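Complex shown without one protein chain; remaining protein chains in place.
Here is chain A:
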Amino acid sequence: MTTAREVAHIPDGVTKEAFLAALARFEAIVGAHNVLTGEERLTPYYKTMMPADDTDYATSAVLQPTSTEQVQAIVKVCNEFGVPVWPTSTGRNFGYGTYAQGTAKGHRHQVVIDFRHMNRILEVDAELGTALLEPGVTYQQLVDYLEANDIPLWVSCPAPSAIASPVGNTLDRGVGYTPYGEHFMMQCGMEVVLANGDVLRTAMGGVEGSNSWQVFKWGFGPYLDGIFTQSNFGIVTKMGLWLMPKPPAYKPFYIRFPDDEDITAIVDMMRPLRMANIIPNAVVFAHALWEAPAVIPRSKYYDGKGAMPKDAIERMKTEEGFGAWNVYAALYGTPEQVEVNWKIVTDAVKRLGKGEIFTEAELGGKEPFNYRAALMRGGMNLQEFGLYRWRGGGGSMWFAPVTVAKGSETLTQTKLATEILNKWGFDYCGEYIVGMRDMHHVIDLLFDKTDEEDTKNAHACMSELIEEFRKRGYAVYRTNNAFMDQVADCYGPVQRRINQTLKRALDPNGIIAPGKSGIGA
């Protein structure tokens, strides 16, 4: 059995004959209308923001399953014909690859599984604050459901998020801005289709009749959920998440610091407050060049080539009222708790002798405070999409090294990143997102993808950032397809070998997303 479909790309290592035969089998599983081929139907899947030729990452076909059983049947066909599949939730991982699949080195043109049609909210328990979702559910869909049913639970979302997927973001170990901002920490229970077609339900999900799948993460024996994040060991078809009870009181605030060097004191002031849960959320320290894109165009202060000059940045800070560093945090709880904690925070700022503190009373309704206040209670918005207008041309890559929450470290990282970015003609658009004891130093490497030289420079710049940071003991926690191998190398040969060992044990034919996170077939 075969199909008469026209195919523009064939997965690396697969013959056209075998691919067409596999497509015919896929049609029988998901229906012909849920197997997409041909340039016109696949074009929306080709676009990436990476500094790479999009055709290197072009998919050969898209499958749109509607059930776990269909996914099981798909992997069986993949094994039979050696066809690789790359699962995506909603393909909205902006700056980390979107629908891009494979790598340019031998794993090109994989079949994308688009989970957009597996978008059921399977369960929300309002008492326990848990949800069980399929991968195609969007943040907007989940929030709409909670609001429509008057359930007082908050969702932690990344920015911008409405059309992205909670399952996809969590599997990529993304972060948000509420006290539940470390998303994988708030994940509980998965259903995974393995390469051999088995369906694994992790932890308590393996116990027949259990009602604690979404409340107890560990189960018995080795904890497995982690190996299915940022990996290609299985295809996650359901995921449990914890949702935050809406607090009776919520007080977002902003602290402005004038000088670049202030980052040291800010981190050391905020760390104890974060560790003691006085400030329980994922606090943000945004640089002026992150603050600005959300509200103004770059051309207002600089329209020339290369990185924005220091004097233009200083003029922008003065005229727009931006700090060099802009701290956003919030207090949550009862009004009494918030009052006590507010005194602790304001006393800490006073002791520091630097930094102006503002609340909704002064900044309510004004941007960027408004969108930051919304994010810290899980309110979705697209304000930060303004980053993509900053440089223009649609190129974006996240360089996101992890750092310890110590002031001295942040000064080193910020200086190093700025130096390398400026050398290649790019701005330091960066912020720190504070975890429990770590910080995600998130930098958007923005470039003009319509400009060949800019694109080439962006690739070289990213590679240099990864390498120079590695030399100093720093590594990123997440990256796009074009740099997965280089980043995997930062974590050493033993980690690469154990990942490959697991891959060969769980997916001996290498049919699930070969190349993902530097883990080959």
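Here is the rule we go by: contacts are C-beta pairs under 8 Å (C-beta built on N, C-alpha and C of every residue); 3 or more make two chains touch, one makes a residue touch a chain; residues count from 1.
Keep this in mind: contacts and distances are computed from a predicted model.
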item	value
Name per UniProt, for the chain absent here [options: "Nitrous oxide reductase family maturation protein NosD", "Cation:proton antiporter", "Mono/diheme cytochrome c family protein" or "Sugar ABC transporter permease"]	"Mono/diheme cytochrome c family protein"
Omitted-chain contact residue, chosen from A:V14, A:A100, A:V167 or A:I278	A:I278
Touch with the omitted chain, as defined above, among A:D125, A:E261, A:E468 or A:D489	A:D125
Chain A residues that touch the omitted chain in the full complex	36, 41, 43-47, 49, 62, 64, 66, 90-92, 94, 98, 114, 116-128, 140-141, 145, 149, 151-152, 160, 162-163, 245-246, 248, 276-278, 294-295, 333-334, 336-337, 340-341, 343-344, 347, 367, 381-383, 385-386, 388-389, 392-394, 396, 449-450
